[in-house]
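Our next item is subunit A:
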Amino acid sequence: MNGFSPQDLNSYLVLGAILFSLGLYTVLTRRNAISVLMGVELILNSANINYVAFAHFSSGGVDGQIYAIFVIMLAAAEAAVGLAIVLAIFQIFHTIDVSATETLKE
Partner candidate 1 sequence: MTDHVLTYMTFFPLAGMIVVLLLPRDRHELIRWTSAIFTVPPLLLAVWLYHNFDITNPGLQFREQIPWIPAYNIQYFIGVDGISISMVLLTALLSFLCIFASWGIDKGVKGYFALFLLLDTGMMGVFVALDFFLFYIFWEVMLLPMYFLIGIWGGPRREYAAIKFFLYTLFGSVLMLLAILALYFSSEPQTFDMTQLIAQSNKYGTTPLAIWPFDHLRWGFQHVVWMALFVGFAIKIPAFPFHTWLPDAHVEAPTAISVILAGILLKMGTYGILRINFPMLPDATADLAYVLLGALGTWNIIYGALCAMAQKDFKKLVAYSSVSHMGYVMLGMAGFTSQGINGAVLQMFNHGTITGMLFLMVGVIYDRAHHRDVEGFGGLASVMPVYTAISALAIFASMGLPGLSGFISEVLVLLGSWQKYPILTVFAATGVILTAGYLLWTIQRVYLGPINEKYKAMPEINARELFTMVPLGIIVIIVGVYPSVVLDLLRASLDQLNQTVVAHLG
Partner candidate 2 sequence: MEHPIQTDYLRWIVLLPLLGAGLNGLLGAPLQKRIGKWWVSVVACAPVVLAFAVSLAAFFKLRALHPEQRFLIDRVYSWLSLGSLHVDVSFWVDPLSAVMILVVTGIGGLIHIYSTGYMHEDRAYWRYFAFLNLFTFSMLLLVTADSLLLMFIGWEGVGLCSWALIGFWYHDHVNTRAGNKAFIVNRVGDFGFILGIFLIFWTLDQQGHGTVTFREIAQSASLFQGQQIWGAGVVTLATLFLFVGATGKSAQIPLHVWLPDAMQGPTPVSALIHAATMVTAGVYMIARLNFLFSMAPLTLGIVAGIGAATALMAATIALTQTDIKRVLAYSTISQLGYMFLAAGVAAYGAAVFHLMTHAFFKACLFLGSGSVIHAMGGEQDMRKMGGLRKAMPVTFWTFTIAVLAISGAPLTAGFFSKDEILWQAYTSKHSLIWLWVLGLIGAGLTAFYMFRQLFMVFFGDSRADHHTQEHLHESPKVMTLPLVVLAIGSIAAGWIGLPAAFGHNLFAEWLEPVFGPHEEVHASFAAEVGLMAVSVAVASFGVFLAYLMYYKRSLAPERFASIAGGFFYRLFHNKWYFDEIYQFVFVGGTLLLARVGAWIDQHIIDGIVDGSAKTTAFISWINGLFDNYVIDGMVNAVANITYWTGGKFRKVQTGNINSYLYVILAAVVVAIIVKLRFSS
């Protein structure tokens, strides 16, 4: 099972690792909240690939898959909240003068 093939667990893991790294890279280099969120999504997906792969090759059963499903659910929840916050901020700027708004830095 050397080489990169669909029968090989490692190939999936490597795939996951690559996704993870890309997600991390996004988070690292992006200054933009939404881009960072995208990076997070990549990370989550990489984890999910691992889970499903392990479910398939390592543990058998569907525990891993279920884990993945939950991750997806929570990702959705988080995204919803995140968007709500962005919206809130967006709304604030309609009403208050931005040049006067100070940021969190003391």
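The working rule: a contact is a pair of C-beta atoms (placed from the backbone, for glycine too) under 8 Å apart; a residue touches a chain by one contact, two chains touch by 3 or more; residues count from 1.
The set was built so that all candidates are chains of the complex that A comes from, given by their letters.
Every value quoted in this text rests on a predicted model; they were computed, and no experiment measured them.
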Subunit A: touching candidate in this complex (1 or 2): 2
Residues of subunit A touching candidate 2 in the complex: 24, 27-34, 36, 86, 89-90, 93-94, 98, 103-106
